[in-house]
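Shown here: the complex without one of its protein chains, the others still in place.
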Amino acid sequence: MTPVSSASGEHAGDEAGTSWFYNPRVRGVVFQFLVVAALVGVVAFFAYNAKTNLERAGIASGLGFFSERAGFDISQTLVPYTNDSTYFRAFLVGLVNTLLVASIGILIATVIGFIVGVARLSKNFVIRQLAQLYVEILRNVPLLLQLLFWYKAVLSVLPSPRQSLEPMSGVFLNNRGLILPEVIGQPGSGLIGYALLAAIAAAFGISRWARARQLATGKQFPSLIVGLCLIVLLPLLTFFVTGMPVDLAYAELKGFNFAGGMVVNPEFMALLLGLSLYTAAFIAEIVRAGILAVSHGQTEAAFSLGLRPRRTLQLVVIPQAMRVIIPPLTSQYLNLTKNSSLAVAIGYPDIVAVFAGTVLNQTGQAVEVIIITMLVYLTISLSTSAFMNWYNRRVALVER
Amino acid sequence: MTNKFLTIALGAALGLSATAASAATLDDVKAKGFLQCGSNTGLAGFAAPNDAGEWTGLDVDTCRAIAAAIFDDPNAVKFTPLTAKERFTALQTGEVDVLVRNTTWTMTRDTTLGLNFTGVNYYDGQGFMVRKSLDVTSALELSGASVCVQTGTTTELNLTDYFKANGMEYQPVVFEKLEEVNAAYDANRCDVYTTDASGLYSIRLQLTNPADHVVLPEIISKEPLGPVVRQGDDQWFNIVKWTLFAMVNAEELGVTSANVDEMMSSDNPSIKRLLGVDGQFGESIGLSNDWAARIIKHVGNYGEMFDKNVGPDTPLGIERGVNALWSKGGLQYAPPIR
Partner (left out) sequence: MDTGSVAYVRTEDAPQYAPPSTKTGAVGWIRDNLFDSVANSILTIVGIAILALIVPPVINWLFIDAVYTGDSRDACVVEGAGACWAFVNAKFGQFMYGRYPLEERWRVDLTGILLIAGLVPAAIPQVPFKRETVLYLIVVFPIAGFVLLTGGNVDISAGFWMTYAALSVILLAIVAAVCVNAKIPVVRPLAGVAFGVVAVALVFAIAAFDFGLVYVETQLWGGLLVTLVVAIVGIVASFPVGIVLALGRRSHLPAVRLISVIFIEFWRGVPLITVLFMSSVMLPLFLPDGVNFDKLLRALIGVALFASAYMAEVVRGGLQAISKGQYEAADAMGLSYSQGMRLIILPQALKLVIPGIVNTFIGLFKDTSLVLIIGLFDLLGIVTLNFSDANWSSPNTPATGFIFAAFVFWIFCFGMSRYSMYMERRLHRGHAR
């Protein structure tokens, strides 16, 4: 004790003539050391317990289970999967299902959210009140409750397979899902896909060219309409030129249910409905706040320059509002993705239901399975926010 | 009764009181004064709270029998309702002393989970239930059907195997919790409900119109359900195992809760050994010699337990079938107490 004391005392005395206790450098180092030591201690304690507990209980550990046969079936598989596939396949199926419902949900929620957000600012009293009613009800009721409600509602509204609704020829709607004809490509159908890709690339190029030309010369070019036409017409043209190489396999009522065709499960419909309506309520508020944040002077300035209301909205209000909207919008997108994990309550086979549910139960390897599930969501979250941060930097106001 | 919410939490905060659970479970149970039993969250006939909030059912009575053997009090037991996912972890970590939760005895579970199955308190098998209006009479007609099934069970795997073996297709609809499966089947989301046959009868009772549904005759798997304990404590393993055997032996010898006191003076040497009039059988497993008499007095013999909870006179109305005594053509067979 004494030598340490005298040594540090001298050291402190050299520097400022006060105790080492008041030296911020020393304090910083000591404090960080204590924090790190405590953290390492806690983690080691948990890891040691987990190890001994797993050994004692004779539970296998490691990721070896990934290559074993799964032996169960999944109701919605976008990736080829049978009960002979591996657990890793099952994991992929769940992951793809999560990404599917999250991405479609984000699209729908954004569209509804923007419409409702603008409606909340409408001059029209009825529309404004309707939008507010929507937001206040959906925002303040737990999502899980809404999902259970929608699932129940979807199931009770739709008829049984034998009394299916047939809104269009070959399309059936019943409580087993929405049954669509399956598209079967014949040789040559690949060209249509390439044509679509080419059209998208061309539309993108045209819009860049039009923008550059407008900046340089002020001449405008209807790039949006031309682009859309390209995207629709080029694949269509290819379709006819190659001699319509696509067959539709219609579903048929056989025994209990329709056989063949593509099925959109009611679980998927309910989850999509619940997620997008709920998130749309939040997006609506973000959009409203974003538009309100653009000062009225901007609109007036645009009007006094002779811009029409539509152009004002398009060129002045929305670009500025987007800067306010994007950061909170990102976190809503992330919330939607994370909330899609509630699928487990209504039986949609997302990653939590398939992997942290069935696979966990079959293998008993809770630690590995839950950590992997968390890492998947973490990866999705971090990469989405990285992308949105990049986009946000692009639209952000560049000052000086 | 003391407050269990925080004791150990407080201890853990300071790294104390982590008394090893691998010490003799019997001593632990005796020290705390009650048995902690892992049960189902609610399956009529096996483990479900009744209107007064008391747990009842075949599995529950099995727990009560163990408590009666130890404490001479069938109520010295507390129930921890467990989901299918939690059940093995709860037993492995010592949260419960014994797991009696209609759990199927399989080789994997018996060997790789660090657990021991002590016997079979109900021989079950997986069956199918469908709506009467579908006019289905055999499971082999189910090709193309949507099947509601609970995840985390052997059921899901049996289902896959059965349809595969018979070259049939099906559409699985999988849920995490029993209530969710019930609700989905009731809402006509699927054509077929599959689970253990006993479960089907109890679930049918909870549907909106029980009479509209029929259980198909096929049984597609063996599902021996029984109590489970941790490995490594042979004394405790023996207590749980022989509690069940004592109940089966009692039925075979005609000892019931009503006549157990008269039977004490019986001349039959087997009965004398069972009831502890003769021999030191109770002490050999760390209990008192009248352990079996206590079980029979408080809970009854196996037949009484069966009839009371799931038998023909209950709403479930299940016949003894394979669960009859071996002497009556069933599978319930207990080694002799001798």
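First chain written, first letter: the chains are A and B, and each begins at residue 1.
One rule holds for everything that comes next: a contact is a pair of C-beta atoms (placed from the backbone, for glycine too) under 8 Å apart; a residue touches a chain by one contact, two chains touch by 3 or more.
Small disclaimer: the values here were computed from a predicted structure and weren't measured.
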Touching the left-out chain: which of A:82, A:103, A:124 or A:295? A:124
Option from A:41, A:64 or A:142 whose C-beta touches the chain left out: A:142
Of A:223, A:265 or A:373, which sits in contact with the chain we cannot see? A:373
Logged for chain A, residues touching the omitted partner chain are 1, 4-5, 8-9, 19-22, 28, 31-32, 35-36, 39, 46, 49-50, 52-54, 56, 122-127, 130, 136-137, 139-146, 148-149, 152, 156, 334, 338-339, 341-342, 344-345, 352, 356, 360, 366-367, 370, 373-374, 377-378, 381-382
Where the unshown chain meets chain B, residue by residue: 1-12, 14-22, 41-42, 49, 53, 78, 80-83, 85-86, 89-90, 93-95, 176-177, 179, 182-183, 186, 205-208
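Basically, only the chains that are shown with their structure count from here on.
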In the complex with chain B, residue positions of chain A that touch it: 53, 56-60, 71-75, 83, 152, 155-156, 160, 175-176, 254-257, 259, 263, 266-267, 344-347, 349, 353, 357-358, 360-362, 364, 366
Per the touch rule above, chain B residues touching chain A in the complex are 22, 84-85, 88-89, 92-93, 111-114, 134, 142-146, 151-153, 156-157, 159-161, 164, 170-176, 180, 183-184, 187-189, 191, 231
